[in-house]
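Some chains have been omitted; the remaining ones sit where they do in the full complex.
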């Protein structure tokens, strides 16, 4: 959890896909979307390869250049643990700081995770990022 | 602590009184009030029944509809532990997101708690919510 946040906050995006299983779900959506029952959000990937592609296109677009992020997270709330599969929800807040020095709350919400624990290592089988605000989609550039 | 925050953030307000003892103190005040020695704050309840009434009136007023909250908390700082009674202080930050997507820092401050641990269950004997800002009172709608 912490290292995932560090990879993004330290602009080590190339490490990001490595937190996921080869076959995985990564989805960014909004609370409003979830409540309305819409299955898809603003971003959807179902393999580690898609995440790698995403990083490549972010690097090419160079959007990430002028801004840095800072994750603050609550304690994971464990929903279930079964056969090495942990289901947990964790509140998050992401601050964005522009090169100009301007800071703002970029996103807040909850990570809904399914994590596989095997051989002393944890990896995401599924990470659904539910943002409190539905405005985030128009700004969305980097992984959350 | 986390589940209390979840009950509010997930709009499961009906669960909120259940975190308190039948006979309890719940108080919302400001740092300025406390420093000035004023005993009462902007909100005061001394029984679980009063909290249940509060939820009912919030539901009727329907104020809560257009906004969601997100708690982020620090680690509890344990002041004392004695005979199953824990005294702790925990910093908090509450973000509010309006249906329009606008996010803002709604409140920040410290929870001053007295928690009873009995039969493997924790309940609030007293929760005093000391907000850093005294402006919070005019906006106050939901439990903090």
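As written, the chain order gives the labels A and B, with residue 1 at the start of each chain.
Definition applied: a residue touches a chain if its C-beta (ideal position, glycine included) is under 8 Å from a C-beta of that chain, and two chains touch if they have at least 3 such contacts.
None of the values given here were measured: they were computed from a predicted structure.
S.K.: Start from the 2 shown copies and tell me what the total comes to for the whole assembly.
M.R.: 3
Operating definition for what follows: only the chains that are shown with their structure count from here on.
S.K.: As a quick test, compute the distance in whole Å between the mean CA positions of chain A and chain B.
M.R.: 29
S.K.: Applying the document's contact rule, which stretches of chain B touch chain A when the two form their complex?
M.R.: 2-3, 5-6, 9, 68, 70-73, 93, 95, 97, 99-105
S.K.: Which residues of chain A touch chain B once you look at their complex with the stated criterion?
M.R.: 31-32, 72-75, 77, 89, 91, 93, 105, 108-110, 132-136
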